[in-house]
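What follows is a short report on a single structure.
A single protein chain has been omitted from the complex, and every remaining protein chain is retained in its original position.
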Amino acid sequence: MIAFDANMVLYIIEIVIGGLLVGVGVHFVPVGGAPAAMAQATGVGTGTVQLAAGSGLTGLLSAGLMMGVTDNIALIVISGAVGAMIMVDATMIVGNWVYIYGVGVPPVSAKVDYDPITKEPQPPYISPGTVGHGIPTVSFVSGTIGGLLGGAGGSLIYYALMSINQNPGLSGFFAIGIFVVNAVIASYNIQGTIEGFHDPKFKRVPRAVQACLVASLVIGIFAVLITGGA
Amino acid sequence: MDMVSMGLLAAMGALATVAGASEDLESDVGSQSNPNSQVQLAAQVGHPHRIYNKAISGEPPSNALYAALAAVTASVLMSGYGMNAFFAIAIGAVVAAIFNGIYSVTAYMGRNTSQARFNQYVYLDVLRTHTTTIMAHAYITAFCVVTISYIMTAPWLPIQHPFPMPLVAFIWGLAIGAIGSSTGDVHYGAEREFQAYPFGAGLNAANSGDIVTKGEAGLRSSIDNAWFCARFGGPATGMAFGLTVFLDNWRTTIFDPATQGWLAIATGVVIVILFNVYNRILEIRSKKRYGPYPEYAGDIEA
Partner (left out) sequence: MSVAAGGGESKIDKTKLMMYGLGGGVLGIYLTHVLNTITGSGYFSFLAGLGVIAAVVMGSDAVRRVCSYGIGTGVPSIGLMAMGMGLVAAWFGLSIGGVAGPIIGIAIAMGFGYFVGLLANRIIKMNIPVMEEVLMTLGGAGAIVLIGLSVVVSGEISYPLIISSVVDTGYIAIIFIAGSLAILHPFNANLGPDETQDRTLVHTISTGALAMFAAGLASLATIGAAGFLTVIIAVIIWIKTFMWYFQLVKRDSSGVVGTGLLPEGGL
(Lines give C-alpha, C1' and ligand atoms only; values in the text may rest on other atoms or scores of the structure.)
Protein backbone atom coordinates (compact mmCIF):
# COMPACT_ATOMS: atom_id res chain seq x y z
CA MET A 1 0.00 0.00 0.00
CA ILE A 2 3.05 2.22 0.14
CA ALA A 3 3.24 4.19 -3.07
CA PHE A 4 6.21 6.40 -3.76
CA ASP A 5 6.21 9.19 -6.27
CA ALA A 6 8.37 12.19 -7.01
CA ASN A 7 6.01 14.59 -5.28
CA MET A 8 6.59 12.84 -1.99
CA VAL A 9 10.14 14.15 -1.88
CA LEU A 10 8.75 17.64 -2.34
CA TYR A 11 6.25 17.12 0.48
CA ILE A 12 8.96 15.78 2.77
CA ILE A 13 11.05 18.86 2.03
CA GLU A 14 8.06 21.07 2.81
CA ILE A 15 7.50 19.29 6.11
CA VAL A 16 11.17 19.64 7.02
CA ILE A 17 11.17 23.35 6.18
CA GLY A 18 7.97 23.74 8.18
CA GLY A 19 9.52 21.95 11.14
CA LEU A 20 12.60 24.15 10.93
CA LEU A 21 10.50 27.31 10.81
CA VAL A 22 8.67 26.15 13.94
CA GLY A 23 11.90 25.24 15.71
CA VAL A 24 13.54 28.56 14.91
CA GLY A 25 10.34 30.51 15.52
CA VAL A 26 10.14 29.27 19.09
CA HIS A 27 13.50 30.94 19.77
CA PHE A 28 12.04 34.31 18.79
CA VAL A 29 9.03 34.20 21.10
CA PRO A 30 9.93 36.02 24.34
CA VAL A 31 8.89 33.79 27.21
CA GLY A 32 9.91 34.23 30.80
CA GLY A 33 8.36 31.06 32.15
CA ALA A 34 7.13 30.98 35.73
CA PRO A 35 9.26 33.94 36.95
CA ALA A 36 7.68 36.22 34.36
CA ALA A 37 4.27 35.57 35.91
CA MET A 38 5.57 37.33 39.04
CA ALA A 39 7.11 40.16 36.96
CA GLN A 40 10.48 38.65 37.83
CA ALA A 41 11.78 38.08 34.30
CA THR A 42 11.32 39.68 30.92
CA GLY A 43 8.91 38.07 28.53
CA VAL A 44 5.46 36.60 28.47
CA GLY A 45 4.63 34.78 31.68
CA THR A 46 4.08 31.33 30.28
CA GLY A 47 5.94 28.33 28.90
CA THR A 48 7.65 28.33 25.53
CA VAL A 49 5.71 25.47 24.05
CA GLN A 50 2.43 26.82 25.35
CA LEU A 51 2.65 30.20 23.67
CA ALA A 52 4.26 28.87 20.51
CA ALA A 53 1.56 26.21 20.20
CA GLY A 54 -1.21 28.68 20.97
CA SER A 55 -0.08 31.08 18.27
CA GLY A 56 1.04 28.51 15.71
CA LEU A 57 -2.22 26.63 15.94
CA THR A 58 -4.29 29.80 15.71
CA GLY A 59 -2.37 30.33 12.48
CA LEU A 60 -3.24 26.77 11.50
CA LEU A 61 -6.92 27.65 11.84
CA SER A 62 -6.47 30.62 9.46
CA ALA A 63 -4.49 28.46 7.04
CA GLY A 64 -7.13 25.74 7.19
CA LEU A 65 -9.84 28.24 6.38
CA MET A 66 -7.79 29.56 3.46
CA MET A 67 -6.99 26.07 2.20
CA GLY A 68 -10.70 25.33 2.08
CA VAL A 69 -11.11 27.87 -0.71
CA THR A 70 -7.78 27.98 -2.55
CA ASP A 71 -4.70 25.87 -3.20
CA ASN A 72 -2.27 28.73 -3.63
CA ILE A 73 0.59 27.78 -1.30
CA ALA A 74 1.77 31.36 -0.72
CA LEU A 75 -1.68 32.51 0.26
CA ILE A 76 -2.13 29.62 2.69
CA VAL A 77 1.25 29.90 4.37
CA ILE A 78 1.15 33.67 4.71
CA SER A 79 -2.41 33.50 5.99
CA GLY A 80 -1.29 31.11 8.71
CA ALA A 81 1.63 33.37 9.55
CA VAL A 82 -0.62 36.41 9.85
CA GLY A 83 -3.10 34.54 12.05
CA ALA A 84 -0.29 33.50 14.39
CA MET A 85 1.14 37.02 14.48
CA ILE A 86 -2.23 38.48 15.43
CA MET A 87 -2.63 35.99 18.27
CA VAL A 88 0.85 36.50 19.67
CA ASP A 89 0.64 40.29 19.32
CA ALA A 90 -2.74 40.52 21.02
CA THR A 91 -1.36 38.39 23.84
CA MET A 92 1.79 40.47 24.24
CA ILE A 93 -0.11 43.78 24.14
CA VAL A 94 -2.53 42.69 26.83
CA GLY A 95 0.35 41.14 28.74
CA ASN A 96 2.01 44.54 28.70
CA TRP A 97 -1.22 46.17 29.92
CA VAL A 98 -1.17 43.89 32.90
CA TYR A 99 2.51 44.60 33.60
CA ILE A 100 2.11 48.35 33.19
CA TYR A 101 -1.31 49.00 34.69
CA GLY A 102 -1.82 45.97 36.90
CA VAL A 103 1.63 45.55 38.39
CA GLY A 104 3.01 49.03 37.75
CA VAL A 105 6.28 48.12 36.08
CA PRO A 106 7.60 49.46 32.75
CA PRO A 107 8.57 46.86 30.14
CA VAL A 108 12.32 46.38 30.23
CA SER A 109 14.94 43.89 29.14
CA ALA A 110 17.70 42.70 31.45
CA LYS A 111 19.88 40.97 28.90
CA VAL A 112 21.06 44.11 27.13
CA ASP A 113 21.97 47.58 28.41
CA TYR A 114 20.38 49.34 25.48
CA ASP A 115 17.36 48.15 23.52
CA PRO A 116 18.82 47.23 20.10
CA ILE A 117 15.84 48.76 18.29
CA THR A 118 14.96 51.90 20.23
CA LYS A 119 18.46 52.42 21.71
CA GLU A 120 16.89 53.23 25.05
CA PRO A 121 18.73 52.44 28.30
CA GLN A 122 17.31 49.45 30.16
CA PRO A 123 18.95 48.88 33.59
CA PRO A 124 17.48 51.91 35.41
CA TYR A 125 13.97 50.57 34.84
CA ILE A 126 14.58 47.08 36.21
CA SER A 127 12.95 46.75 39.59
CA PRO A 128 15.29 45.49 42.32
CA GLY A 129 15.79 41.76 42.64
CA THR A 130 14.33 40.91 39.25
CA VAL A 131 15.77 40.22 35.83
CA GLY A 132 13.49 42.51 33.89
CA HIS A 133 9.75 42.45 33.31
CA GLY A 134 7.19 43.09 30.62
CA ILE A 135 7.72 42.94 26.90
CA PRO A 136 9.99 45.77 25.66
CA THR A 137 10.02 46.79 22.00
CA VAL A 138 12.82 44.47 20.98
CA SER A 139 11.09 41.47 22.53
CA PHE A 140 7.78 42.51 21.02
CA VAL A 141 9.23 42.66 17.52
CA SER A 142 11.01 39.39 18.15
CA GLY A 143 7.77 37.79 19.30
CA THR A 144 6.02 38.99 16.17
CA ILE A 145 8.73 37.34 14.07
CA GLY A 146 8.34 34.21 16.16
CA GLY A 147 4.62 34.17 15.44
CA LEU A 148 5.34 34.67 11.76
CA LEU A 149 7.76 31.74 11.59
CA GLY A 150 5.68 29.45 13.79
CA GLY A 151 2.46 30.15 11.92
CA ALA A 152 4.15 29.79 8.53
CA GLY A 153 5.83 26.55 9.61
CA GLY A 154 2.63 24.99 10.92
CA SER A 155 0.75 26.01 7.78
CA LEU A 156 3.45 24.64 5.50
CA ILE A 157 3.32 21.28 7.27
CA TYR A 158 -0.46 21.35 6.97
CA TYR A 159 -0.27 22.24 3.30
CA ALA A 160 2.12 19.37 2.56
CA LEU A 161 0.03 16.82 4.43
CA MET A 162 -3.19 18.10 2.97
CA SER A 163 -1.77 17.67 -0.54
CA ILE A 164 -1.19 14.02 0.26
CA ASN A 165 -4.25 12.86 2.12
CA GLN A 166 -6.90 15.49 1.30
CA ASN A 167 -8.36 15.11 4.77
CA PRO A 168 -8.47 18.37 6.78
CA GLY A 169 -8.98 16.70 10.16
CA LEU A 170 -6.14 14.24 9.68
CA SER A 171 -3.73 16.82 8.24
CA GLY A 172 -4.65 19.31 10.93
CA PHE A 173 -3.87 16.86 13.69
CA PHE A 174 -0.65 15.64 12.13
CA ALA A 175 0.41 19.25 11.73
CA ILE A 176 -0.24 19.73 15.44
CA GLY A 177 1.77 16.61 16.23
CA ILE A 178 4.79 17.59 14.13
CA PHE A 179 4.47 21.16 15.43
CA VAL A 180 4.69 20.17 19.08
CA VAL A 181 7.60 17.81 18.51
CA ASN A 182 9.64 20.63 16.97
CA ALA A 183 8.45 23.20 19.48
CA VAL A 184 9.41 21.00 22.43
CA ILE A 185 12.83 20.21 20.98
CA ALA A 186 13.41 23.94 20.52
CA SER A 187 12.22 24.72 24.02
CA TYR A 188 14.64 22.18 25.46
CA ASN A 189 17.32 24.01 23.56
CA ILE A 190 16.53 27.33 25.24
CA GLN A 191 15.91 25.71 28.62
CA GLY A 192 12.54 27.29 29.12
CA THR A 193 13.14 31.03 28.93
CA ILE A 194 14.39 33.48 26.32
CA GLU A 195 13.92 37.21 25.75
CA GLY A 196 14.08 37.27 21.97
CA PHE A 197 16.71 37.52 19.28
CA HIS A 198 18.93 39.78 21.40
CA ASP A 199 19.21 37.17 24.15
CA PRO A 200 22.59 35.39 24.35
CA LYS A 201 20.69 32.10 24.38
CA PHE A 202 19.62 32.85 20.83
CA LYS A 203 23.10 31.80 19.71
CA ARG A 204 22.05 28.23 20.39
CA VAL A 205 19.75 28.27 17.36
CA PRO A 206 22.09 26.15 15.18
CA ARG A 207 21.72 23.24 17.58
CA ALA A 208 17.94 23.42 17.37
CA VAL A 209 18.17 23.69 13.59
CA GLN A 210 20.13 20.44 13.45
CA ALA A 211 17.85 18.62 15.87
CA CYS A 212 14.63 19.85 14.26
CA LEU A 213 15.97 19.07 10.80
CA VAL A 214 16.67 15.47 11.65
CA ALA A 215 13.52 14.96 13.70
CA SER A 216 11.24 16.53 11.07
CA LEU A 217 12.91 14.54 8.34
CA VAL A 218 12.34 11.24 10.07
CA ILE A 219 8.79 12.01 11.13
CA GLY A 220 8.08 13.59 7.73
CA ILE A 221 9.11 10.44 5.85
CA PHE A 222 6.56 8.44 7.83
CA ALA A 223 3.92 11.16 7.70
CA VAL A 224 3.86 11.40 3.91
CA LEU A 225 3.22 7.67 3.61
CA ILE A 226 -0.01 7.88 5.56
CA THR A 227 -3.01 7.84 3.28
CA GLY A 228 -6.25 9.65 3.81
CA GLY A 229 -8.17 6.41 4.16
CA ALA A 230 -11.28 5.57 2.16
CA MET B 1 -19.70 40.51 3.57
CA ASP B 2 -23.25 40.32 4.63
CA MET B 3 -25.17 41.16 7.74
CA VAL B 4 -25.35 37.57 9.01
CA SER B 5 -21.59 37.10 8.83
CA MET B 6 -21.01 40.39 10.58
CA GLY B 7 -23.47 39.50 13.32
CA LEU B 8 -21.90 36.10 13.82
CA LEU B 9 -18.48 37.69 13.96
CA ALA B 10 -19.66 40.10 16.64
CA ALA B 11 -21.14 37.20 18.58
CA MET B 12 -17.88 35.29 18.34
CA GLY B 13 -15.92 38.27 19.57
CA ALA B 14 -18.28 38.74 22.50
CA LEU B 15 -18.25 35.05 23.41
CA ALA B 16 -14.46 35.01 23.21
CA THR B 17 -14.25 37.98 25.56
CA VAL B 18 -16.47 36.28 28.11
CA ALA B 19 -14.57 33.03 27.71
CA GLY B 20 -11.22 34.73 28.22
CA ALA B 21 -12.39 36.46 31.37
CA SER B 22 -13.87 33.32 32.90
CA GLU B 23 -10.84 31.26 31.93
CA ASP B 24 -8.55 33.62 33.77
CA LEU B 25 -10.75 33.75 36.86
CA GLU B 26 -10.98 29.96 36.86
CA SER B 27 -7.22 29.71 36.99
CA ASP B 28 -7.02 32.45 39.65
CA VAL B 29 -9.46 30.75 42.02
CA GLY B 30 -7.69 27.46 41.51
CA SER B 31 -4.23 29.04 41.38
CA GLN B 32 -3.24 27.21 38.23
CA SER B 33 -0.29 27.75 35.93
CA ASN B 34 2.85 29.76 36.58
CA PRO B 35 1.85 31.80 39.68
CA ASN B 36 1.19 28.47 41.32
CA SER B 37 4.93 27.98 41.62
CA GLN B 38 4.82 30.55 44.42
CA VAL B 39 1.91 28.83 46.17
CA GLN B 40 3.90 25.64 45.88
CA LEU B 41 6.96 27.38 47.30
CA ALA B 42 5.07 29.08 50.13
CA ALA B 43 4.74 26.00 52.32
CA GLN B 44 8.39 25.17 51.73
CA VAL B 45 9.56 28.54 53.05
CA GLY B 46 7.38 28.27 56.11
CA HIS B 47 4.07 29.73 55.03
CA PRO B 48 1.46 26.97 54.99
CA HIS B 49 -1.75 28.33 53.52
CA ARG B 50 -5.38 27.70 52.73
CA ILE B 51 -5.06 28.63 49.06
CA TYR B 52 -6.26 26.25 46.38
CA ASN B 53 -3.38 24.54 44.61
CA LYS B 54 -4.56 23.23 41.29
CA ALA B 55 -1.90 22.15 38.85
CA ILE B 56 -3.47 20.53 35.82
CA SER B 57 -0.65 20.03 33.34
CA GLY B 58 -0.42 23.65 32.28
CA GLU B 59 -3.29 25.86 31.28
CA PRO B 60 -3.25 25.29 27.50
CA PRO B 61 -3.53 21.50 27.60
CA SER B 62 -6.12 21.52 30.36
CA ASN B 63 -8.29 24.09 28.60
CA ALA B 64 -7.86 22.18 25.36
CA LEU B 65 -9.22 19.17 27.24
CA TYR B 66 -12.30 20.99 28.52
CA ALA B 67 -13.03 22.55 25.14
CA ALA B 68 -12.45 19.31 23.23
CA LEU B 69 -14.49 17.26 25.67
CA ALA B 70 -17.40 19.70 25.56
CA ALA B 71 -17.20 19.78 21.76
CA VAL B 72 -17.06 15.99 21.45
CA THR B 73 -20.01 15.54 23.82
CA ALA B 74 -21.98 18.18 21.95
CA SER B 75 -21.08 16.61 18.63
CA VAL B 76 -22.12 13.14 19.87
CA LEU B 77 -25.44 14.49 21.05
CA MET B 78 -26.04 16.40 17.82
CA SER B 79 -24.95 13.79 15.29
CA GLY B 80 -25.85 10.63 17.19
CA TYR B 81 -29.02 11.70 18.95
CA GLY B 82 -30.22 14.65 16.89
CA MET B 83 -30.17 17.12 19.74
CA ASN B 84 -30.51 20.83 19.24
CA ALA B 85 -27.10 22.57 19.19
CA PHE B 86 -27.79 24.92 22.08
CA PHE B 87 -28.68 22.17 24.55
CA ALA B 88 -25.99 19.86 23.21
CA ILE B 89 -23.30 22.47 23.83
CA ALA B 90 -24.70 23.22 27.28
CA ILE B 91 -24.60 19.54 28.24
CA GLY B 92 -21.12 19.23 26.75
CA ALA B 93 -19.95 22.10 28.90
CA VAL B 94 -21.42 20.41 31.98
CA VAL B 95 -19.37 17.28 31.25
CA ALA B 96 -16.28 19.45 30.78
CA ALA B 97 -16.95 21.20 34.09
CA ILE B 98 -17.24 17.84 35.84
CA PHE B 99 -13.88 16.78 34.42
CA ASN B 100 -12.46 20.08 35.53
CA GLY B 101 -13.76 19.47 39.03
CA ILE B 102 -12.25 15.99 39.18
CA TYR B 103 -8.87 17.13 37.95
CA SER B 104 -8.91 20.11 40.34
CA VAL B 105 -9.75 18.04 43.40
CA THR B 106 -7.10 15.43 42.72
CA ALA B 107 -4.50 18.11 42.00
CA TYR B 108 -5.27 19.91 45.26
CA MET B 109 -5.05 16.71 47.26
CA GLY B 110 -1.94 15.51 45.48
CA ARG B 111 0.08 18.70 45.67
CA ASN B 112 -0.71 19.39 49.30
CA THR B 113 -0.08 15.81 50.30
CA SER B 114 3.30 15.86 48.61
CA GLN B 115 4.24 18.72 50.93
CA ALA B 116 3.59 16.77 54.09
CA ARG B 117 7.02 17.55 55.52
CA PHE B 118 6.17 21.27 55.48
CA ASN B 119 2.97 20.73 57.46
CA GLN B 120 0.69 21.61 54.60
CA TYR B 121 -2.74 20.19 55.41
CA VAL B 122 -5.40 19.07 52.97
CA TYR B 123 -8.45 21.17 53.90
CA LEU B 124 -11.66 19.49 52.84
CA ASP B 125 -13.75 22.64 53.29
CA VAL B 126 -11.49 24.44 50.82
CA LEU B 127 -12.30 21.69 48.33
CA ARG B 128 -16.02 21.89 49.02
CA THR B 129 -16.32 25.64 48.68
CA HIS B 130 -13.84 26.35 45.91
CA THR B 131 -14.27 23.46 43.51
CA THR B 132 -17.79 24.49 42.55
CA THR B 133 -16.61 28.04 41.85
CA ILE B 134 -13.84 26.72 39.63
CA MET B 135 -16.23 24.39 37.83
CA ALA B 136 -18.69 27.21 37.22
CA HIS B 137 -16.01 29.30 35.55
CA ALA B 138 -14.84 26.31 33.53
CA TYR B 139 -18.43 25.76 32.41
CA ILE B 140 -18.65 29.30 31.04
CA THR B 141 -15.30 28.97 29.28
CA ALA B 142 -16.13 25.63 27.70
CA PHE B 143 -19.59 26.79 26.65
CA CYS B 144 -18.26 29.93 24.95
CA VAL B 145 -15.33 28.22 23.24
CA VAL B 146 -17.50 25.43 21.88
CA THR B 147 -20.11 27.91 20.69
CA ILE B 148 -17.39 29.79 18.80
CA SER B 149 -16.24 26.51 17.27
CA TYR B 150 -19.80 25.61 16.38
CA ILE B 151 -20.31 28.95 14.65
CA MET B 152 -17.10 28.41 12.70
CA THR B 153 -17.94 24.91 11.53
CA ALA B 154 -21.75 24.53 11.35
CA PRO B 155 -22.73 23.56 7.80
CA TRP B 156 -25.67 25.97 7.74
CA LEU B 157 -23.64 29.01 8.77
CA PRO B 158 -21.42 31.04 6.42
CA ILE B 159 -17.87 30.39 7.72
CA GLN B 160 -17.78 26.58 7.30
CA HIS B 161 -14.27 25.89 8.48
CA PRO B 162 -12.98 22.61 6.97
CA PHE B 163 -11.76 21.26 10.35
CA PRO B 164 -14.23 19.16 12.37
CA MET B 165 -15.74 21.02 15.32
CA PRO B 166 -13.84 19.23 18.12
CA LEU B 167 -10.55 20.04 16.43
CA VAL B 168 -11.44 23.73 16.16
CA ALA B 169 -12.50 23.67 19.82
CA PHE B 170 -9.24 21.94 20.73
CA ILE B 171 -7.19 24.66 19.03
CA TRP B 172 -9.18 27.50 20.57
CA GLY B 173 -8.91 25.78 23.93
CA LEU B 174 -5.15 25.63 23.57
CA ALA B 175 -5.06 29.27 22.48
CA ILE B 176 -7.28 30.48 25.33
CA GLY B 177 -5.12 28.64 27.84
CA ALA B 178 -1.96 30.13 26.36
CA ILE B 179 -3.48 33.61 26.47
CA GLY B 180 -4.86 33.18 29.98
CA SER B 181 -1.57 32.03 31.39
CA SER B 182 0.30 34.84 29.56
CA THR B 183 -1.86 37.79 30.53
CA GLY B 184 -4.34 37.61 33.38
CA ASP B 185 -2.26 35.25 35.50
CA VAL B 186 0.40 37.92 35.82
CA HIS B 187 -2.09 40.09 37.67
CA TYR B 188 -2.70 37.23 40.09
CA GLY B 189 0.95 36.18 40.38
CA ALA B 190 2.70 39.52 40.54
CA GLU B 191 0.07 41.57 42.33
CA ARG B 192 -2.49 39.55 44.26
CA GLU B 193 -0.16 36.93 45.69
CA PHE B 194 2.28 39.63 46.81
CA GLN B 195 -0.14 42.36 47.80
CA ALA B 196 1.82 43.02 50.95
CA TYR B 197 4.68 44.42 48.87
CA PRO B 198 4.48 47.91 47.34
CA PHE B 199 2.80 48.39 43.97
CA GLY B 200 5.12 49.18 41.09
CA ALA B 201 7.76 46.51 41.32
CA GLY B 202 8.21 42.94 40.22
CA LEU B 203 8.71 40.28 42.83
CA ASN B 204 12.16 40.56 44.35
CA ALA B 205 13.69 37.10 44.09
CA ALA B 206 14.59 37.30 47.78
CA ASN B 207 10.88 37.36 48.65
CA SER B 208 9.94 34.31 46.63
CA GLY B 209 7.33 32.18 48.32
CA ASP B 210 6.31 34.87 50.78
CA ILE B 211 2.74 35.01 49.50
CA VAL B 212 -0.09 36.67 51.37
CA THR B 213 -1.84 33.97 53.36
CA LYS B 214 -4.08 36.17 55.51
CA GLY B 215 -7.17 37.97 54.33
CA GLU B 216 -8.96 41.13 55.45
CA ALA B 217 -10.39 39.02 58.23
CA GLY B 218 -9.01 35.59 58.95
CA LEU B 219 -7.14 33.58 56.37
CA ARG B 220 -7.13 34.32 52.69
CA SER B 221 -9.50 32.24 50.64
CA SER B 222 -8.85 31.73 46.94
CA ILE B 223 -12.37 32.86 46.08
CA ASP B 224 -11.28 36.37 47.05
CA ASN B 225 -8.67 36.13 44.32
CA ALA B 226 -11.46 36.01 41.76
CA TRP B 227 -12.92 39.13 43.37
CA PHE B 228 -9.58 40.89 42.99
CA CYS B 229 -8.61 39.65 39.56
CA ALA B 230 -12.08 40.27 38.13
CA ARG B 231 -11.21 43.98 38.47
CA PHE B 232 -8.46 43.84 35.87
CA GLY B 233 -6.71 40.59 35.03
CA GLY B 234 -9.83 38.69 34.02
CA PRO B 235 -11.34 41.29 31.68
CA ALA B 236 -7.89 41.99 30.21
CA THR B 237 -7.53 38.30 29.35
CA GLY B 238 -10.98 38.47 27.82
CA MET B 239 -9.82 41.38 25.68
CA ALA B 240 -6.80 39.41 24.49
CA PHE B 241 -8.78 36.35 23.46
CA GLY B 242 -11.61 38.48 22.08
CA LEU B 243 -9.14 40.47 19.98
CA THR B 244 -7.53 37.29 18.69
CA VAL B 245 -10.79 35.66 17.67
CA PHE B 246 -12.35 38.85 16.38
CA LEU B 247 -9.42 40.26 14.40
CA ASP B 248 -8.44 36.91 12.95
CA ASN B 249 -11.94 36.29 11.65
CA TRP B 250 -12.74 39.90 10.86
CA ARG B 251 -10.25 40.09 8.02
CA THR B 252 -11.66 36.97 6.36
CA THR B 253 -15.21 38.23 6.87
CA ILE B 254 -14.82 41.64 5.25
CA PHE B 255 -12.69 40.18 2.46
CA ASP B 256 -13.81 36.92 0.92
CA PRO B 257 -10.79 34.60 1.19
CA ALA B 258 -11.64 32.94 -2.11
CA THR B 259 -11.40 36.07 -4.21
CA GLN B 260 -9.74 38.70 -2.03
CA GLY B 261 -7.29 36.55 -0.10
CA TRP B 262 -4.40 38.95 -0.47
CA LEU B 263 -6.48 41.84 0.85
CA ALA B 264 -7.33 39.77 3.92
CA ILE B 265 -3.62 39.14 4.45
CA ALA B 266 -2.75 42.79 3.93
CA THR B 267 -5.33 43.75 6.54
CA GLY B 268 -3.74 41.31 8.94
CA VAL B 269 -0.29 42.76 8.32
CA VAL B 270 -1.60 46.27 8.97
CA ILE B 271 -3.14 45.08 12.24
CA VAL B 272 0.20 43.55 13.27
CA ILE B 273 2.07 46.77 12.46
CA LEU B 274 -0.45 48.79 14.48
CA PHE B 275 0.06 46.43 17.42
CA ASN B 276 3.82 47.02 17.26
CA VAL B 277 3.38 50.78 17.13
CA TYR B 278 0.91 50.71 20.01
CA ASN B 279 3.31 48.65 22.10
CA ARG B 280 6.02 51.26 21.53
CA ILE B 281 3.63 54.00 22.66
CA LEU B 282 2.79 52.00 25.77
CA GLU B 283 6.46 51.52 26.54
CA ILE B 284 7.28 55.22 26.17
CA ARG B 285 4.32 56.30 28.27
CA SER B 286 5.01 53.84 31.05
CA LYS B 287 8.66 54.76 31.31
CA LYS B 288 7.80 58.44 31.36
CA ARG B 289 5.10 57.98 33.98
CA TYR B 290 6.98 55.66 36.33
CA GLY B 291 10.56 56.80 35.78
CA PRO B 292 13.66 54.83 36.76
CA TYR B 293 13.84 52.97 40.07
CA PRO B 294 15.39 55.12 42.83
CA GLU B 295 17.38 52.11 44.09
CA TYR B 296 19.22 51.84 40.80
CA ALA B 297 22.93 52.47 41.29
CA GLY B 298 24.47 51.67 37.91
CA ASP B 299 26.25 53.91 35.46
CA ILE B 300 23.73 53.97 32.66
CA GLU B 301 21.68 57.15 32.53
CA ALA B 302 17.91 56.73 32.31
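Per-chain numbering from 1; labels A and B assigned in written order.
Just so it is clear, a residue touches a chain if its C-beta (ideal position, glycine included) is under 8 Å from a C-beta of that chain, and two chains touch if they have at least 3 such contacts.
As the structure is a prediction and not an experimental result, all values here were calculated from the model.
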| item | value |
| --- | --- |
| Contact residue for the chain not shown (choose from B:Leu9, B:Leu69, B:Ile159 or B:Val186) | B:Leu69 |
| Absent-chain interface as seen on chain A, which is shown | 1-2, 33-34, 47-50, 53, 167, 169-170, 173-174, 176-181, 183-185, 187-189, 191-192, 207-208, 210-211, 214-215, 218-219, 222-223, 225-230 |
| Hidden partner interface residues of chain B, rising order | 34, 36-37, 40-41, 44, 46-50, 55-58, 60-62, 64-65, 68-69, 71-73, 75-76, 79-81, 95, 99, 102-103, 106-107, 109-125, 163-170, 213-214, 219 |
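Note that only the chains that are shown with their structure count from here on.
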| item | value |
| --- | --- |
| Geometric centre distance via CA averages, chain B-chain A, whole Å | 20 |
| List of chain B residues in touch with chain A within their complex | 33-35, 37-38, 58-60, 159-164, 167-168, 171-172, 174-175, 177-179, 181-187, 189-191, 193-194, 199-208, 232-233, 236-237, 239-241, 243-244, 247-248, 251-252, 257-258, 261-262, 264-265, 268-269, 271-272, 275-276, 278-280, 282-283, 286-287, 290, 292-293, 295-296, 298, 300-302 |
| Contact footprint of chain B on chain A as seen in their complex | 33-34, 36-40, 44-47, 50-51, 53-55, 57-58, 60-62, 64-70, 72, 75, 78-79, 82-83, 85-87, 89-107, 113-114, 118, 120-130, 133, 135-137, 140-141, 144, 168-169, 172-173, 176 |
